[in-house]
Structures are given as C-alpha cells and as structure tokens.
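To start, the structure under review is shown below, and the notes come after it.
Shown here: the complex without one of its protein chains, the others still in place.
Letters A, B and C mark the chains in the order given here, with residues in each chain numbered from 1 onward.
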Amino acid sequence: MVKVGIIGATGYTGVELVRLLANHPGATLEVLSSHSYVGKKYSEVYPHMLPHLDLQMVDDNPDNFKGIDQVFLALPHGVAGSLVEKLPAEIKVIDLGADFRLANPREYEEWYEQAAPNAKELEQAVYGLPELKREKINGARIVANPGCYPTATILGLAPALASGMLVGDSLIIDAKSGVSGAGRGLALGSHFSEVNENFKAYNVGRHRHTPEIEQELSSVAGRNITVTFSPHLVPMTRGILSTCYGNLASGWNETKVREYYQEFYTKEKFVQLLPQGILPQTKWVQGTNYCLMNVVVDERTGRLIIISVIDNLVKGAAGQAVQNFNLLWGYPEDTGLLMLPQIP
Amino acid sequence: MVKVGIIGATGYTGVELVRLLANHPGATLEVLSSHSYVGKKYSEVYPHMLPHLDLQMVDDNPDNFKGIDQVFLALPHGVAGSLVEKLPAEIKVIDLGADFRLANPREYEEWYEQAAPNAKELEQAVYGLPELKREKINGARIVANPGCYPTATILGLAPALASGMLVGDSLIIDAKSGVSGAGRGLALGSHFSEVNENFKAYNVGRHRHTPEIEQELSSVAGRNITVTFSPHLVPMTRGILSTCYGNLASGWNETKVREYYQEFYTKEKFVQLLPQGILPQTKWVQGTNYCLMNVVVDERTGRLIIISVIDNLVKGAAGQAVQNFNLLWGYPEDTGLLMLPQIP
Amino acid sequence: MVKVGIIGATGYTGVELVRLLANHPGATLEVLSSHSYVGKKYSEVYPHMLPHLDLQMVDDNPDNFKGIDQVFLALPHGVAGSLVEKLPAEIKVIDLGADFRLANPREYEEWYEQAAPNAKELEQAVYGLPELKREKINGARIVANPGCYPTATILGLAPALASGMLVGDSLIIDAKSGVSGAGRGLALGSHFSEVNENFKAYNVGRHRHTPEIEQELSSVAGRNITVTFSPHLVPMTRGILSTCYGNLASGWNETKVREYYQEFYTKEKFVQLLPQGILPQTKWVQGTNYCLMNVVVDERTGRLIIISVIDNLVKGAAGQAVQNFNLLWGYPEDTGLLMLPQIP
Partner (left out) sequence: MVKVGIIGATGYTGVELVRLLANHPGATLEVLSSHSYVGKKYSEVYPHMLPHLDLQMVDDNPDNFKGIDQVFLALPHGVAGSLVEKLPAEIKVIDLGADFRLANPREYEEWYEQAAPNAKELEQAVYGLPELKREKINGARIVANPGCYPTATILGLAPALASGMLVGDSLIIDAKSGVSGAGRGLALGSHFSEVNENFKAYNVGRHRHTPEIEQELSSVAGRNITVTFSPHLVPMTRGILSTCYGNLASGWNETKVREYYQEFYTKEKFVQLLPQGILPQTKWVQGTNYCLMNVVVDERTGRLIIISVIDNLVKGAAGQAVQNFNLLWGYPEDTGLLMLPQIP
C-alpha cells in the first residue's frame, strides 16, 4: 500500500482526488493538508464524507509528510515550485497545477507572469499525459499533470498531427467547459445567478492553457504548431468539450482519418473513437476517466473537425493523476478508475 | 457468480442497474431485455457503454431467461404481475415497479386503477426496505423494491413513529424530486424548456406513492397513520429531499430526538444522521446508496421537522435493488455499492 | 415625471428596479448610488445596460439626492434606518430591505440582532403589500416593501385566515426559492458548482422572514398566528413557490374554498387563482409582477393546501416596489408592470 498525502485537499480537484483514492486498492490516504482549514476534520468542510473518511487536516509543512510515499499537489499555480523543493527527495510528486507543465521557463514566465520553478526540479518533471508519455512517466519523480482543456484537446489532435493528415501549422480550438474548472474560490464569474442560463466566451486568444497545448502538439507533429484557443463557459458543473478545426491534406477522407484514429488509440483503455456519426457528449464521461471523441470531415470546405470530451475533474485532473500514480507505482493503469458514468 | 437478467434495461432505472451491476463482484449481467430495442446492442442506445458492456437486447419472453438466477424488473406498473407468473419459479425477482408493494390488492386497485397481481405472487412478495425488513427479505422470492419518495420518507419518519415521540395520526410530507424520477419516456412535463428554471408542485394529495408510505409508517407505528403527501419537481436530474412535519409529544426535545434517531440507525451503513445544524443536501448522496437526514425541533410551534435525502435512482431504485440482491444472495450488504458521491 | 433615486443600485434588486423604472412612463432615473462602484458608469458593472442607460454612480450622501422625489433603498438590513433619518423629509422612501417591516422594534431586535430604526421613522412606515394595505400605503412617507417569501405566503394564506376556514392558530409553510434571493454577494452557498444539481433546506424554523409573516397573518386573522417556516433553495435563478398547510374547518370543501378565494381577489390584477386542478409554476410569473395560486383540499386528511408563486425579484421585490410607487404617486397600479412572462 502506497502512503499518500494530498496538499490542497479541500479544493475541487482535492476532493475529487479524495473520492478516487479513498477506494483505491493500492493507496491509503494518510495526510490531507489545507491552507484554510488546518485542524478541522475533513467532514466539517465536506459533510458528505462523514461516512467515508475523517482525517484531521494539517498545513503544508514538509514535516507533516514524513513517511509519505506519494504527494499530490492540488494548488493554484505559483505555489508548487517552492513547495516541492522542500519535500524529501524520496517522495514522488504529482502536481495537478501548472507549474511544471511548460519545459521552457521563459514561456512559463511570459504566460503566468511569475518565476518558474528551479531548473533542478523542472528537469525532474514529465508532462503526465499517459497516452503520449507513458514511458517517461514511469520513472519520473515529478509528474506535471496536464490541464483540463489540454487533455481533451491534445488527445483529440495528436493522431491528426502525428499522421500528416493536416496542412498548415496553425489550428483553431473552440473549447467549452463546465464551471467546476474555475474551482471552489468565490468569484462573480462562478456565482450561480451569473452563470446559470448563460453562455459566454472568455480569455479568447490568451488563456494560459495555450502554451501547454502548443508545446505538446508541436512535440507530436515534429514541427512548430500554433493554436487559436477560445474557451467558453457552459452552465453545468462538470465536463469539457473541445472542437478542433484543421485543413485536411489531399489524399485523406473521413474513412482514412477514422482508420488512423482507431489504430492510434487501439491499445488505450481510456480513449475511445465513437462509431461514425455518433458525436460525443460530456455526460457520457461524467465521473469517469474516459476521453471519447469523433471526427467529421466537412467535404464542402475541406476541413477536419475533431470533437473530444472528458470530465474536467477526472481525466482532466484527479483521474489522470491517479492514472499517473498507477504508472509510477506499477499498478494496472485503470486501478481505482473502473467506475462507469452515471446516466442520466 | 449470480447470473442476472434485467427486464426493461433501457429506462433510467435499467441503465442505473447496469451501471451498478457491471462492477458488482458477485454478479454477471447475462440478459438485457427491452421492448423498444430488441436486437440492438446496448451501446446503440447508450453509446457511453461502448467501452464497458455490449450485450444484444432480447424481448421479455421467459425462454430468454433460462439459466438466470436473478431477474430485475424495471418496468412501468401494471406489467410486472403477469410477467412474474410466467418466469420459472426458481428465478428470484426484484421488482423496481409498484405492482408488489401494496399488500392489500384493493388498495392497489384503487390507486393504480388496474388489477393487482395474483394472490399467489403477492404473498411471495416482501417490501424491500432493508433497514426495516432485512429478515423478511432474506428468504423472499419476490422483493418489491420501494418507490423513491417512500424510501426517503419512510426512513426519515420510521424512528419518530417507532418511538412515540409524535402525537396525532396524520403527518405532512412535502417532498421534492429531480426530473429523472419521471423516467425516460417523452412528456411535456420532462421537456427541457418546460422544466428548466421552473419549480412546481404536482399530484398534491393524490400521488401513487401515498398508500405505500402509509402502509409502512402504519406498520412501524403500530397504528393507522395517514399522510398529506405533496410532491414537487426540482429542475435537476437526480435527487429527492423529503421534508416531514409532525407534532412533538411532551417530554421530547431536540436532544432526545437526536439520541433516538442516532440509536435507531446506529448499525446501518447507508442511513446517517448528520451532526446537529447540518441539513442534508441532495448532492451529498448523488450516485450513492446513502440516505442522509437530520431533525429540527421548532420550539415556537412544537413541531418536529425531519429532512432526508437520497439519490432517487440509487437508494430510491437501482442501488436499493442491489442492496436487496446482496441480502438475497448472502453478499455483504454494501457489495458493489461502495462508491463515494461526486462533489461537486 | 417623478424624479427617482436608487440607493444600492448594483445589487440584484437594484438592477431589477433599474430594469422596471427605465421604462416607467412616470419616472425618470436621476441618481444611482452604490457603495462599491462610486464614480463608475452603470454599464461598467452591467454591460447589458450600455444601450439603455448610463448614469455615473455616486455614494449615498444625502446631498446627492437633493431634488429627488422618491428614493428606493435596496440595501442589506440594518443600514436603511440611519439613512432615512438623514434624507430630507420631503423625499418619499420605499425600502426594499427588512428594517421597517416589523412594527414591534423588540421583535426586529430579536430576529435581526441589531437595533431597530428610531420610533419616529418606524411610525411613518407602512407594510407595503398593496393587496392588503392599499389605503395605508397611499399617503405614507416610508413604505416597507415586503420580503419575497412573505409576499408569496401572505397572499396565499390571507383569504384562508380572513375567512375562518382554518382551525388552529399555527400553520406550516414549506417554501422554495431560486438562488437570486440570496443576492449578488459572493458566498459558497451561491457558488454555481455548490448549488447546481442540488437541493437543500436551510434556516428551518429560524429564517428572518418568519416574524413578518406572523405579523401580517395575525393582522388578517384577528388573532395570534404562528408558523413553522421552512425555506429551501432551488437550483434556478428566479422564482418562489410557497406550499402552505392548514386544517380545514368543518363546513368547508374545495368548492367553497375556491369561491372564497376567487371573491377575495376578484378586483386584484396581480393576484390570480388558477382554474381547478392547474397548479402554479414559478416560470409562469418569471419577470412579471403576478402572484398565481391554487388551493387543494386533501379530503383524506382534512387539510387545505395552498400553493402560490411569484418572481422573487419582481412581485417579491422590485415590481412590488414599483406597484407601491404607483400608489404613492397616483399612477394606475400596473403602470410600468405590463410585461408578460417569457415562456419558455
């Protein structure tokens, strides 16, 4: 049994980690930390956990994590870097924030407007998208768990960019997310009466997930890829749908594209191409670690449209972190991730 | 491994049974039947199931269930009675509909305006609320799985009526349900634009769950109890909250009431009294088999208010059916029911 | 044209006042004040107002309201009392908060845990429910605009208590509100991901609208009436539905009750009894000043159930304030309130 600590256990990714790890057969939840609730029992913050788990919360002092094998960081960006430096070197780290995702510290500093983590830690970090980086994740000390939008988008576009089926070096990504992606922190933009029965775009062309998407797509494509990334807010709690647009190279049609995608993900449990004509819906993955997708070729305009969905808090955060945890500790990759979606 | 068949597998209680049983370590899903989709694969109706299960559906001809140990009926009322007669006697039946819930066939006929099942089958049936009927369920052939409103309401009121803490023989139950309780059948009352951003009462004083509630509360109280039952429709998919009102007998106060409730359910895993002052929320049980509740004494008026919540499709339907299945086959009662709620 | 100022113009009742008054043929919006946004244009807070109105906001210094005929206060409780003292005596005041609603200052202090307004101002105040207090409102200087729950509840119960059709002196009120009733102030209880797909009760037996309801119902009944008041939160933005329970006196039945209700409100434009069997839905009054209601007699238990709906921000706040404004200034009572509900 791997002894686990969660730093930032009361945010939405934190409580989702708790949900998944509480039932994980190879992990025991030993330490939960929280800035705001030190000394309180977890069920005082989340009464629904009363029957399930009731640890008392501590702060993020490294001493509190002695004897822990694996730490999950579920923190706002900018905090993880200095925290990881202080943790004993034998503790493995999965960071669900942004600090270790960008290999180039200058790019981090440009988009996040603050200092990147030290080079020493940054070099220990691997971008934790298992379907593309499985081998590197295996032996890593620090796993940089991908963002929610990047997970849906990179998985959707990777086969297209690996294959040469797209012409041009720039893509359009029109993405839509449920509100839980904005976290548990209070803000007018997450206030019920402002969000409910409302739909909007935000941070168009300047969302911080942009460089992460470009970094990974460029890596897959073997050339520099740029994206126009337009996030939108959907009046629902969970779910991300990413609609991606590219121009199809000559010689490709929907059948060939489908075959390539099918083959590309044939061994992946958590990524599924749907049958032709069945477009994915966010609810079909709610609460699960799956990414469902489909492709459409618009023959009138020569464009390829790829639509992919995930649960932003599972495959887009805590579930993918558990998948990485399984890779780090040698468990089958779907351990603790077998739940089916609730329909309806 | 118990071989399981589901009759009516494509309705909302059917697909929820599939979700729970697909991961049950002591059950194998062998046969799924559906009136509307005979010959289709399950994933043609529910594409989200593609990675999980892909049986071809059959009709409800008894021959299709040869070799099956346990059948779940997830059907509209009025159909189960005649179906059960035709099933081989060695097959155990859990009926999620209303046909076997009322012991008195005249009461069934009055409220449902059609013939009750034959006396022979009716006598084999037990009202399947495990917390109150565990012993009887153990050896039953037919388990009449309780309705969603009755589950929340009876669990909430049973301690109050068992104890003598209430005066009078009539109670008020103001209950609220998510829309999935109305099923997958198309109706204007379940049409998104009619329900969303809307709240209403319906069938006040004449909902068919009324006699079921009165039957079980009278049984617990040892005297004839009537209820005014007012259901309301909440613009959400899952969840029931039942607010029950009675007049407190002299000598009782909130502390004593709490102690009694705590003691009454002390050995129950799935029923939990929350700490004083913490009122239950439907989301805290979403996707789980739990019933959370709390009590409030309004000293200004001498009333006891009991508030209880369940997920109408789990503890109010498919989860309770699995709990009954576990009782019937000797599995620990929480087998296959260990999932935690998704928060948020 | 009456010159109007709104103090607290950026909260939800403030912006709803702006919506209604901007189109009122007998009012001109002259001054908008706001604690948080002094010096900003209204459209900087509410961009949707850009095409409609663009006043710059001021603070609530009385000098800012010189020359104003009518001030609306849309403030948290506890602020209005001292503010009104400082306003020139010739300015009429409609207070949408709670400070002037309770005639008995001790009751105010008990429920609101702070000092009541001075006796001088309190004596100038009239409880502004036009259907019951029309004559008194006419010449008042201060109108205490009723709370949202009280408006729906008192209108629903007034005929029953005026008639003697109920026995006993205590009633049960199970009320349900959309989230906008909690205002624009940030709180976890109004955070989208906490409220959406969730239903809960809150402040059962101790909500501050209780004494206001009891005061007015006692006045109508001519005897002391107590209520058990249980508010619930519905995952929608607007709307209140109040379900009220009483015991029917002998000699009354549904037909007689209906006739009495019909007669009681026969001259009222904004209060309507629906046809028998048609229960009101909150959406049917969305955006309008109407209160729709119906009555059900549960003959099995001898109870009368009254169900009434309003839009909490219109008839429950800003619309009723405009109705009172019309009374104060001699306009037809429905001036500026003719809009029909948006369906769907």
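Points worth noting:
Please note the rule applied: a residue touches a chain if its C-beta (ideal position, glycine included) is under 8 Å from a C-beta of that chain, and two chains touch if they have at least 3 such contacts.
Remember, it's a predicted structure, so these values are computed and weren't measured experimentally.
When the whole complex is considered, the residue among A:228, A:255 or A:276 that touches the unshown chain is A:228. Contact with the chain not shown here comes from a single listed residue; of A:79, A:172, A:220 or A:249, that residue is A:172. Of the listed residues C:117, C:287 or C:316, the one in contact with the hidden chain in the full complex is C:287. Considering the whole complex, the residue from B:66, B:191, B:206 or B:223 that touches the absent chain is B:191. What chain A contributes to its contact with the hidden chain is residues 170, 172, 174, 176, 178, 193-194, 196-202, 204-205, 226-228, 230, 232, 234-239, 241, 243, 245, 279-283, 286, 296-301, 303, 305, 307, 309, 344. Across the interface with the omitted chain, chain C contributes residues 12, 15-16, 18-19, 22-23, 46-52, 180, 184, 196-197, 237-238, 269, 272, 274-275, 278, 281, 283-287, 290, 292, 338-344.
Across the interface with the omitted chain, chain B contributes residues 12, 179-180, 184, 186-188, 190-193, 195-197, 235-237.
Just so it is clear, only the chains that are shown with their structure count from here on.
Taking the mean of each chain's C-alpha atoms, the chain closest to the overall C-alpha centroid is B. Both copies, chain A and chain C, contribute mostly matching positions to the interface they share, with over half of the numbers common to the two.
For the pair chain B and chain C, the distance between mean C-alpha positions equals 38 Å. Per-chain Cα centroids separate chain A from chain C by 46 Å. Residues of chain A in contact with at least two other chains: 12, 180, 184, 196-197, 237.
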